[in-house]
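For this depiction, one protein chain was excluded, whereas all remaining protein chains were kept in their positions.
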Amino acid sequence: VLAISLDELAVRLGAVVLGDGNLRISGAGTLRSAGPDQVTFLANPRYRQQLAETRAAAVVLAPADRELPTRAAKLVCANPYAAFAEALALLHPPPEVTPGIHPTAQIDPSAQIAASACIGPHCVIGRDAIIGDAVVLEAMASVGAGSAVGAASRLHPRVSIYAGCRIGQRAIIHSGAVIGADGFGFAPEAGAWRKIPQVGGVWIGDDVEIGANTTIDRGALEDTVIEDGVKLDNQIQIGHNVLIGAHSALAGCVGVAGSARIGRHCRIGGGAVILGHLEIADGVTIQAMSLVTHAIREAGEYSSVWPAMPHREWLRTVAAVRRLPSLSDKLRGL
Amino acid sequence: VLAISLDELAVRLGAVVLGDGNLRISGAGTLRSAGPDQVTFLANPRYRQQLAETRAAAVVLAPADRELPTRAAKLVCANPYAAFAEALALLHPPPEVTPGIHPTAQIDPSAQIAASACIGPHCVIGRDAIIGDAVVLEAMASVGAGSAVGAASRLHPRVSIYAGCRIGQRAIIHSGAVIGADGFGFAPEAGAWRKIPQVGGVWIGDDVEIGANTTIDRGALEDTVIEDGVKLDNQIQIGHNVLIGAHSALAGCVGVAGSARIGRHCRIGGGAVILGHLEIADGVTIQAMSLVTHAIREAGEYSSVWPAMPHREWLRTVAAVRRLPSLSDKLRGL
Partner (left out) sequence: VLAISLDELAVRLGAVVLGDGNLRISGAGTLRSAGPDQVTFLANPRYRQQLAETRAAAVVLAPADRELPTRAAKLVCANPYAAFAEALALLHPPPEVTPGIHPTAQIDPSAQIAASACIGPHCVIGRDAIIGDAVVLEAMASVGAGSAVGAASRLHPRVSIYAGCRIGQRAIIHSGAVIGADGFGFAPEAGAWRKIPQVGGVWIGDDVEIGANTTIDRGALEDTVIEDGVKLDNQIQIGHNVLIGAHSALAGCVGVAGSARIGRHCRIGGGAVILGHLEIADGVTIQAMSLVTHAIREAGEYSSVWPAMPHREWLRTVAAVRRLPSLSDKLRGL
């Protein structure tokens, strides 16, 4: 574990110290959990009460909160949550990586592997694949023919990248993610389904994070596109030829059907489903578990959420809704 | 990349050429994207406008559309979408496979591996497993004891097949799929759960495609059954003892609970959930994100979809619905 003085930390975060700059910080925690050698943060006003009681050595907070009472030293800066993220990164540097190729990895002779890359045990890399500078493939990655992984990207164990996919720089891809499997394309023919070969690829920009067991299908004829800075949580399904605009964030278990186009800076709540062949504007927020069935042309918040309630009450509600069409007719009669 | 003359292509598709049969075709695209050496198709009337503007060399279309204006040569046939699929398969043949067993694969001596099969790096094949003719196991497949994979099937990297499962011929199974994990069966006992050993298997017919990270549980006492020609998209969960009838297609993120029986030629939209121990007739379509709670005895389309709307408007709707039971009571008073 590293330790760093409060003064040093303040320089790294661009913060002003109120308190003893010689304090040594060796970890981080919440207002409630942080101990006397740890830093914490206050970003949400509803935790102000906890500030008075924290045992932390120091707290990162905004100028508006600098006068609040606390025994902790203060690190004052404009964006406390982002600064705290920076402090965490300083205190928990990623494990050191030794460049090289593990002897159990199977690399096609035509693949180009940067000398600074680290290829872990049991990885399999196909023909003409390109692995960039300082890329880390942890164990059991599979990178298909002609695919490229951009510089400084990290693939956690057991990531599959099919042939013909392009991953940008500084990607973080979690275990079990699958990039470039066939889109779901079939033509009905004589009572059965004929497979439409999926010959597009996947194009992923820079600074994209992809969660565990998330799947991004390859395009049918053109590419599926994930723009720069997109963040995908776990267990998400992205259909073929979807486009997700830069800096959008999708929470866990979201499904996006084929050829949907999601704008930039959108936020999609967990378990939401976006139907295919529709467009969502920039800056749209979709609530968890909502279903988008039509184009959304204006920024803002959209929902089709039914909050759970006691079962008996819910049954009465459902029954009343079912009588509603006939009720409406009767009312029109009045 | 292959190139093929329009006349040759027409023969393969069973189509009639209107235009220069000597044109060389070396790829395929959409009406909008196809270039002058590519073939495209028109199946949906709403793209007729794009036909006039396409730069494609040739377009596959139906007899009814043969007179529509376009600079492209025409390939006229009864089912343009299926014919286009065939063209794609001709222009993008799967990578050639060299039979043999990769030296890093771990094969139980009792397993039967066809001489024409290709077993990729780091595969693990258990006792008495059977791998059929021309099967391709890409990297890191795991095939449990006594399981069988039928001729000409392809498993993409990182597919798990537990013991006692049967996969038919010409299966395509995508990365991360898990076939034959234990069904979710527990008996309550003294405030805890006692595991019910899941001793059935999984029986999968011919020509089935299974998407990335889809899971199909083994049966409790008898088999879970997926009949011929079923197509499963990504991230689908099939519970124990489910039966899915031939040629049904399930979109991404669908969940099917234990012992549900889905008919033949059904279509289940993305994110839908089918509760357990119920039966769905042949030819049923379930809309995306709908919940099936009771048996469906007649073919047709079923839904319980709430389309997302602006959040404020939605909140008013939810509030009105919640008042509905008491409102109904009052109206009965009128």
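When the chains are written out, they are named A and B in that same order, and each has its own residue count from 1.
The rule is short, and it goes like this: a contact is a pair of C-beta atoms (placed from the backbone, for glycine too) under 8 Å apart; a residue touches a chain by one contact, two chains touch by 3 or more.
Because the structure is predicted, anything quoted here is derived from the model rather than measured.
**Student:** Which residue among A:L18, A:A58, A:A72 or A:A139 touches the omitted chain?
**Tutor:** Per the contact definition at the top, the residue touching the missing chain is A:A139.
**Student:** Considering the complete complex, identify which of B:T70, B:Q169, B:N213 or B:S248 is in touch with the unshown chain.
**Tutor:** Looking across B:T70, B:Q169, B:N213 or B:S248, the contact with the absent chain belongs to B:N213.
**Student:** Please give every residue of chain B in contact with the chain that is not shown.
**Tutor:** 104, 106, 122, 124, 140, 142, 145, 158, 160, 162-163, 176, 178, 181-182, 184, 186-189, 191-197, 199, 213, 215, 217, 221-222, 235, 237, 239, 253, 255, 257, 271, 273, 275, 286-287, 290-294, 296, 300-307, 316-317, 319-321, 323-324, 327, 330-331, 334
**Student:** Residue-wise, where is chain A in contact with the chain that is not depicted?
**Tutor:** Residues touching the hidden chain, for chain A, are 28-30, 33, 79, 81-82, 84-86, 88-89, 91-92, 95, 102, 104, 120-122, 138-140, 156-158, 172, 174-176, 207, 209, 211-213, 229, 231, 233-235, 247, 249, 251-253, 265, 270-271, 288-289, 305-311, 314-315, 318, 321-322, 324-325, 327-328, 331, 334.
We adopt the following convention: only the chains that are shown with their structure count from here on.
**Student:** Can you give the whole-Å distance between the Cα centres of chain A and chain B?
**Tutor:** 26
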